[in-house]
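Not every chain of the complex is shown here; the ones you see sit where they belong.
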Amino acid sequence: MRKTVIGVMGPGEKATEGDLQNAYELGQFIAQQGWILLTGGRNVGVMDAASKGAKSDNGLTIGILPNSDQHGISEAVDIAIFTDMGNARNNINVLSSDVVIACGIGAGTASEIALALKAKKQVILLTDDVESKSFFQSLSPENVYIVESVVDAIAIVKAILRSKSL
Amino acid sequence: MRKTVIGVMGPGEKATEGDLQNAYELGQFIAQQGWILLTGGRNVGVMDAASKGAKSDNGLTIGILPNSDQHGISEAVDIAIFTDMGNARNNINVLSSDVVIACGIGAGTASEIALALKAKKQVILLTDDVESKSFFQSLSPENVYIVESVVDAIAIVKAILRSKSL
């Protein structure tokens, strides 16, 4: 009965155009598969773009918010979880995702990748940033997947879910 | 677009038969209204009964879990949010609920009522326990609603939601 939850993490204010485009498409693919999209819930950057993409395909979207008020929430978030615990909520984001996709990089996203790896979660990294790819692959070769496209990211998600259900 | 989330809190292992019956019916009513049910997500007591009630009417159920593993989760939880923060997750439970219904009493539930009142949330209290009714009403007369039945609880939820949307 439990639904599959895919987390899409990425920069807020500092997302690139490419990150936003990827995030929107990730949201669409996730919705098309019937998976639930989980993001950090704010109305900026990758969180917002992924949620909008998912809603464009009638997906269900969850936002794990850092604060406790009604401001700054993506309008494409269906269910808002208010943590009021700032960036410590990043740990909840990754623990609650069956697979974590990092779309772009920044300090917050780096913390989410690291917390996911600490919890032995599998992380798919979609970014042009060379240093982050090199670092996270060296940190956890067995749990980090570097991909070059949204389509590849979704293919890896499917493979991971299949291996979990065996 | 944001969905209405109603939190049902109550004892786990120490729930009474009356609490469990009330929780199941609360879950049913909440699902019938199209609201989302939020609980503490464990497979015991009020959390479990309310979630099962909601699923019996095709509702959507969210469980905010205290741990991070796959054990002890109510099978009637659709979406599991893993906090790994023990009882500190009680604050997330109440912050994420548009209205909080306390169904029965215990130390964990008392903490949720108190945290809800601290956050100026409205709390509906459905219990036979005399001391808890007396205490919480004295603590916050304006935000605590004492009810005698599930039907009354749902009527108060509707009134609160209506007043918020004005």
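Labels A and B are assigned to the chains in the order they are written; within every chain, residues are numbered from 1.
Going forward, contacts are C-beta pairs under 8 Å (C-beta built on N, C-alpha and C of every residue); 3 or more make two chains touch, one makes a residue touch a chain.
Only a predicted model underlies this, so the values are computations on that prediction, with no experimental measurement involved.
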Total copies in the full complex, given that 2 are placed here: 4
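Here, only the chains that are shown with their structure count from here on.
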Contacting residues of chain A [partner chain B, same complex]: 1-3, 5, 36, 55, 62, 64, 68, 73, 75-85, 91-92, 95-96, 119
